[in-house]
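Once you've had a glance at the structure underneath, I'll fire off some questions.
Just one protein chain is left out here, and the rest sit where they should.
Then we have chain A:
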């Protein structure tokens, strides 16, 4: 048995010279780890095809502006100062809603995940909220809060709250029973248990929710910026539609894409630091 594993391991570790790496990858059943940068192969290919189609005349500027045109327009708008106030207005709304939503989502998840009263009172309500499309709340929220900033931030807040709550709550409830037993045999107090066992255990789930939330807050924003506003990326895009300026619409789409990617990358960076204990010697 031992000899078998050793000789098997030997062939894997010492491939024939000149074929280094080839043997291991071709023997693999699961796909290997993608080299850095290749994750963007798909998007880059799409942009190249899109640009080519526009240059070769297959794509009229009235249908869709070429990426190069859009980027030029974007720089122009940035340079003459028309873009930044809109971006700032949108970011203000999105991140205010995000902040409040994450805060409330976490607080509710903790209350519901760590106490039975909380579970009884909160979980059902959030599950019901989850079933209602956020946008269906707009008419009611307009009646309550008017058509100003408060309404927009509130809608984003409710949209963000749900995934944050659901994932964090599930992580708290799905706590490793073995860790609970350990805590009992170590005689931990409830607060020691929450600080050292429950919360760290729920952290991965929280980060999943945060990655959903940072993109979700921008998603809701576009629709909201259709309603009574003179600022924001969504407003810019809708005005551009009236004028048939597809380049500005593409600028807006690109901004959303870049912001989404950057936000996600930021969360992943924090996540990698916070969960660094997961790294074993082998990885």
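We adopt the following convention: contacts are C-beta pairs under 8 Å (C-beta built on N, C-alpha and C of every residue); 3 or more make two chains touch, one makes a residue touch a chain; residues count from 1.
Keep in mind that, in the parts below, contacts and distances are computed from a predicted model.
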{"item": "Protein name (UniProt record) of the chain left out of view, among \"Sugar ABC transporter permease\", \"Putative peroxidase-related enzyme\", \"ATP synthase subunit a\" or \"Aliphatic sulfonates import ATP-binding protein SsuB 1\"", "value": "\"Aliphatic sulfonates import ATP-binding protein SsuB 1\""}
{"item": "Of A:170, A:188 or A:253, the one touching the omitted chain in the full complex", "value": "A:188"}
{"item": "Residue among A:67, A:92, A:118 or A:200 that touches the chain left out of view", "value": "A:200"}
{"item": "Interface with the undisplayed chain - residues on chain A", "value": "178-179, 181-188, 192, 196-197, 200-201, 203, 275-281"}
